[in-house]
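Got a structure here, written out as structure tokens. Questions coming.
Every protein chain but one is kept in place in this view of the complex.
Let's turn to chain A:
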Amino acid sequence: MSGAPLSRACAAVLRRDLVLAWRRRGDLAMPVLYALIVATLFPFALGPEDALLQRIAGGVVLVTVLLAMLLALDGMFRSDLEDGSLEQLVLSPQPLAPLLGMKILAHWLATALPLIVVAPLLAGMLHLPAAVLPALLLALLLATPLLSLLGAVLVALTAGTRRSGMLLALMLLPLCVPVVIFAAGAVAAAQQGLPWSAPVAWLGAGLALALVLAPLACAVALRIALDA
């Protein structure tokens, strides 16, 4: 085995995952379509009054993006597990954690970024005031990678099981409570014209912590789940 430097291995993993995601462009559109459909259902269920929709718009967009991400999370390691390349990754001479970090980054770029791009559209459909949009986008930019990192640990834990969709939702819910509270807190504060930097700072702190710890935890979880 040649001792390829870590940065080159990371770049290779990132490029491979992005190319694979690009080859299956149809799958990329699914979470976005799902988010659009869920956001469209809310006015049907609650009635089309502007005032009501305006009040709930921020929270609805956040929860919709969260659900769409949860739907996509399940597939993070699925194809790699099926064709055996995940085991190769575990066996590779490079440390596992940074390589998994790259896989999580690729997954975030492929699923969460399109959702953030359509978030203003969803917010507009629900009459969120334009002034709140920066707070919403910033909260999403910090909250979605946090969810990807937390979700990756849980997906790695369920890698050895066959059906994990509902189980993943049950496991992720307790972890995403603080994320949702702070993200929604930022949006609600912005909507009331209050300063909203404190909850965003908490989200940033959580993201910094997760960036360091989650890939390590993900590596441990994957070793447990694959160790048959």
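Heads up, the rule we're going with is that a residue touches a chain if its C-beta (ideal position, glycine included) is under 8 Å from a C-beta of that chain, and two chains touch if they have at least 3 such contacts; residues count from 1.
Please note the rule applied: contacts and distances are computed from a predicted model.
> Missing chain's UniProt protein name, "Phenylalanine--tRNA ligase beta subunit", "HTTM domain-containing protein", "NADH-quinone oxidoreductase subunit F" or "Heme exporter protein C"?
Not shown, but named in UniProt as "Heme exporter protein C".
> Given that one chain is not shown, which residue among A:6, A:41, A:131 or A:177 touches it?
Counting the whole complex, the residue in contact with the absent chain is A:177.
> Using the document's definition of touch, tell me which of A:89, A:153, A:186 or A:207 contacts the absent chain.
A:153
> By the contact definition given up top, give the residues of chain A that touch the hidden chain.
Output for chain A: 153-154, 157-158, 160-164, 167, 170-171, 173-175, 177-178, 181-182, 185, 217, 220-221, 224-225, 227-228.
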